[in-house]
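With one protein chain removed, the remaining protein chains of the complex are shown where they sit.
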Amino acid sequence: MEAIQTLIDSTGLVHFSLGQIIMMLVGVLLLFLAIAKGFEPLLLVPIGFGAILTNVPLAGMGEPGGVLYLFYDMGITSGLFPLLIFLGVGALTDFSALIANPRMLFLGAAAQFGIFATLLGAIALNWVPGLSFTMKEASAIAIIGGADGPTAIFLASRLAPDLLGAIAVAAYSYMALVPLIQPPIMRALTTPAERKIQMTQLRVVSKREKIVFPLLLLVLTILLLPTATPLIGMFCLGNLMKECGVVDRLSKTAQNELINIVTIFLGLAVGSRLSADKFLTTQTLGILMLGMVAFAIGTAAGVLMAKFMNKVSKQSINPLIGSAGVSAVPMAARVSNKLGLEADPHNFLLMHAMGPNVAGVIGSAVAAGILLALVG
Amino acid sequence: MEAIQTLIDSTGLVHFSLGQIIMMLVGVLLLFLAIAKGFEPLLLVPIGFGAILTNVPLAGMGEPGGVLYLFYDMGITSGLFPLLIFLGVGALTDFSALIANPRMLFLGAAAQFGIFATLLGAIALNWVPGLSFTMKEASAIAIIGGADGPTAIFLASRLAPDLLGAIAVAAYSYMALVPLIQPPIMRALTTPAERKIQMTQLRVVSKREKIVFPLLLLVLTILLLPTATPLIGMFCLGNLMKECGVVDRLSKTAQNELINIVTIFLGLAVGSRLSADKFLTTQTLGILMLGMVAFAIGTAAGVLMAKFMNKVSKQSINPLIGSAGVSAVPMAARVSNKLGLEADPHNFLLMHAMGPNVAGVIGSAVAAGILLALVG
Amino acid sequence: MEAIQTLIDSTGLVHFSLGQIIMMLVGVLLLFLAIAKGFEPLLLVPIGFGAILTNVPLAGMGEPGGVLYLFYDMGITSGLFPLLIFLGVGALTDFSALIANPRMLFLGAAAQFGIFATLLGAIALNWVPGLSFTMKEASAIAIIGGADGPTAIFLASRLAPDLLGAIAVAAYSYMALVPLIQPPIMRALTTPAERKIQMTQLRVVSKREKIVFPLLLLVLTILLLPTATPLIGMFCLGNLMKECGVVDRLSKTAQNELINIVTIFLGLAVGSRLSADKFLTTQTLGILMLGMVAFAIGTAAGVLMAKFMNKVSKQSINPLIGSAGVSAVPMAARVSNKLGLEADPHNFLLMHAMGPNVAGVIGSAVAAGILLALVG
Amino acid sequence: MVADLLFEAAGLMLIGMVSVFTFLFLLVVLLQLMSKTIQRYFPVKQTEKSSHVSTTAAGGVSPTIIAAISAAVHQYRQKQ
Amino acid sequence: MVADLLFEAAGLMLIGMVSVFTFLFLLVVLLQLMSKTIQRYFPVKQTEKSSHVSTTAAGGVSPTIIAAISAAVHQYRQKQ
Partner (left out) sequence: MVADLLFEAAGLMLIGMVSVFTFLFLLVVLLQLMSKTIQRYFPVKQTEKSSHVSTTAAGGVSPTIIAAISAAVHQYRQKQ
């Protein structure tokens, strides 16, 4: 009968392409890493699930009219979702450690070398036959070195939307792998004696300083780097709402329900870019490789900067906290703390590493603004 | 004066049509049923209120530019709202009872006979002068028998948007009426001895099984029935978020704030389809009648299937749990439990009825996928 | 090098116009008032921040493609955000005091004289050279006298979108200034003896009355003033959800997460209208002046009406509660209470003032409906 | 020109205030009618009220929480 | 005309019910397979379960809250 034929035609079985099957397995892998290994589950669960859904033949969930496409169009093309995530992250971030010791910002600056070195590397890959990246694409890839998911998604959506899926997956995967990637580099670049350096306790920061900080950061951004205003502006608004103490109900919502809803939608939207035709390219291999390089260089630059600062400054600085400058909040700071405890069981570096850690968030948003200004 | 004339012209008094008054009374009736009788209040309060608002002359709330139209366009034309409800329902559903006793799925399958028999009935109504249903419309009406609100709204928005208001109202009303519709049918088809059958306690289901279940269901859907992927996919994502244990903050938001916000908007959007010109047709009468028939047939099919399974299987099955296969979670399961207790005060069927109950959700989503594939 | 030139060109420094600097200072002023002085912080923090962001040169956050423009387009052009705020406010409002003493509605009516007198004033300002207001603009400005933020934003978005920024800022600023604006007027119009008048305790209102009230208000609005249905309808839906007791989870979400999310977005969208070209006009000065006049006249009309009612009615009415009729919930009611306690430390007027206070919300929504009907 | 507009605005003021008062007057009448009807046919029982008062006496803590705490205190004592 | 549609609808009914049953039958088979595999390779330890039971005995109050309350009670006594 005709209807039976229609029904058989409408099963997925006869329509799968090899690429779709591979991409669904990639989705399953991301789910496995998220659930069994605890790798950035808040993002990788929706991304992995979105990767599966977008590759279902005939369902068209990632094509115009499909719900994943709707999320992408509503929130990523417009830049809305990463900015709302930044609002929430701002409302969740405590800058006390940075305000108490502002020089930690230099560590957040140094770690951005991972970004710009990777930019060079991505362009160099044009020598490899079959690989080709434009300056915009190279910049979007380089931002993976910023170790900051929403910044990477925001910049990729502006400069290289076709690579967004691979870039977002690389960024979140390597952020999750920070506890594996960073320690060998940190150990190689420091001596046991350096790792034992204890740091003086941070002073108490007043409420007033915490309120003024986001405004100060905003003013500087507006004056020097207006292209970074969307990212840093929403971040500062979130932080101001948290610290000012008069809009707690807004701050709580930005930290919880709003960021949660947007995270689900953003993850599915990113997942929808993991379709076979967009992801299964030689470029993706290049991106994954460059992302790893970016993290490694950023980590090394942070540690070396910390060593340098330890030499020239009066107050001693443990070089282990330099690696936290890549951001990847709060994992990178925890890695610094762990290696500090390994060297000396009484050496708690967590609070000290939070300074460079949040400085790294600012640093990579600044780097994104510079790339937007020069390449965008 | 001219302004006075303008003001009088702008009162509702002189612009009401009889149809609008009737539809506003329908809205009031829905509110009364929801508030005084407790009939599915979460949906019927916004639907009833939306029905009143959309029929206000001159306000144009249901027309382009009006806020109800905006909700409809944003969330129903695109299919977004029912899918988000399914995400939340997935995050609220516990499949333990079904995993412990998978054969309960057959009861969820049998109850879908209500859907397909109603399809036949809707087409047969073409013999009645003045009534005419196309195959697409008949399919959209038939899904009322699935006893699942978001599935009905999703399918109706795809196959017969003009009938969406009547179909949604019928679906939610009869779901609320399950405690009145089902018992006589269940009593008629079972003997007192059958109603006293006690069932063995369900085994404990491990966390791992609960995590794998939504993925298994997703894979089967993708392979066999890709047209059902949007509905079942979002449902499985919600359930995976709930069970995997690593994204609890997303799962909680999907279960609470997100589903609540969407429920308000969805209800108002559905209510906006209860305008006089769309609702006051002979078709609506046909739909209300067919919906009742669909529920009755689905209930009967479930009970008969349970009787059959009780005969052929080693483990005894109380036929009363068959009716829970229509879904209408958790009301149908409670009805089974109540009739079980009537027959024997020690016969608690609730947990056993939850298996067919959630199976019914899957069954009607599968039936929706089949209708979309064959008729859509 | 070329890139350095590009970078310098892309700093904000060389692109600022004087107007943008002034408007950013206005934004900072709003933030200061909100945070340091506690002036309506829930709205003025996002509005002030939005004012800063929209005036950043090169960032284009308030122009098409920018995120602030997106909020404006999504929620204010469509009217969605003020209506959702009204839904939440309805779910937060307790009408007991009004139901117990319905004549308080006359105070809410009298206070709307502030609106219509200001309309006359705005038109009279056309005599001032350089100032010119159309009837639509005058109506949108007049609604500031309603002392109700979302109503003002809704009406301004319909009648005079270009003045929306100034109108919203004036409305919220004067609402915050109620404790400064009202007391001198109230003291001037009442004698110490009148201020000492004690009022009889309010009767207990049954749940049933609270449920019927929003429906009654809705019916009257539909019959007499359909143009006010969007505002009053959403307000009544929120109140019905609160009182009916069967949809508590929806009501809680409307009161908290939904209204919080919308408040952030609405504030930013309003802030985006505080761009130099829209705000720095002589019209803005006129609006700020008229707004102050509107509040003063509304307060006086409310107090005089209360004095009149005290004379003609059997039950004594303290004229101090008349000023609460402007709405500005709950600040105006608190001001009444404070002045009552000043006159007699045992004279608690708070509960009595809540009646005219919520009546003022209804009154200004009714006035908005009348203006829409006659001028819109 | 401005005078014409002013005249129109004065008309709006008159009609507007009359309309606002008419509307709210009708609402007053309907409200009183409604309250009387409900009080006649569905008189309120005062029992609910009194339970609320006793709760407030306990410092705004709900009975459920007190019950939970009582259980906890009981358990705590048994442990010692 | 209607008869044709009815015939078509009857076909849909047949194919539909067969499909639904096939789908859910396959799900049953897969589920049983899955449960057996998991039970063999990852047997559940019963310890988790029992701790839940003891919690319920305390009236549904979580151990954390009980600990907090115990500390509070302790502090309260010292103050007196």
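In this document, chain identifiers A, B, C, D and E correspond to the written order of the chains, with residue numbering beginning at 1 in each.
The rule is short, and it goes like this: contacts are C-beta pairs under 8 Å (C-beta built on N, C-alpha and C of every residue); 3 or more make two chains touch, one makes a residue touch a chain.
As the structure is a prediction and not an experimental result, all values here were calculated from the model.
Within the whole complex, the absent chain has one touching residue among A:L7, A:V26 or A:A109, and that is A:A109. The chain not shown here is touched by just one of A:V212, A:L304 or A:M351, and that residue is A:V212. The chain that is not drawn here is touched, among residues A:V26, A:A168 or A:I370, by A:I370. From the options C:I4, C:L18, C:A193 or C:V312, the residue with contact to the chain not on display is C:I4. Residues 1, 3-4, 7 of chain C touch the missing chain (whole complex, contact as defined above).
For chain A, the residues in touch with the chain missing from this view are 98-99, 102-103, 105-106, 108-109, 112-113, 115-117, 119-120, 122-124, 126-127, 135, 138-139, 204-206, 208-209, 212-213, 216-217, 220, 224-225, 359, 362-363, 366-367, 370-371, 374-375.
One rule holds in what follows: only the chains that are shown with their structure count from here on.
Put simply, chain D has to spin 120° for its C-alpha atoms to lie on chain E, with the angle rounded to a multiple of 5.
Between the chain pairs B-D and C-D, more C-beta pairs are in contact across C-D. Inter-chain centre distance (chain B to chain E, centres taken as mean C-alpha positions): 21 Å. One inter-chain figure worth recording: chain A and chain E are separated by 34 Å, centre to centre, where each centre is the mean of the chain's CA atoms. Multi-chain contact residues, meaning those touching two or more other chains, occur in chain D at positions 8, 12, 15, 19. Among the residues of chain C, those in touch with two or more other chains are 224-225, 257, 370, 374.
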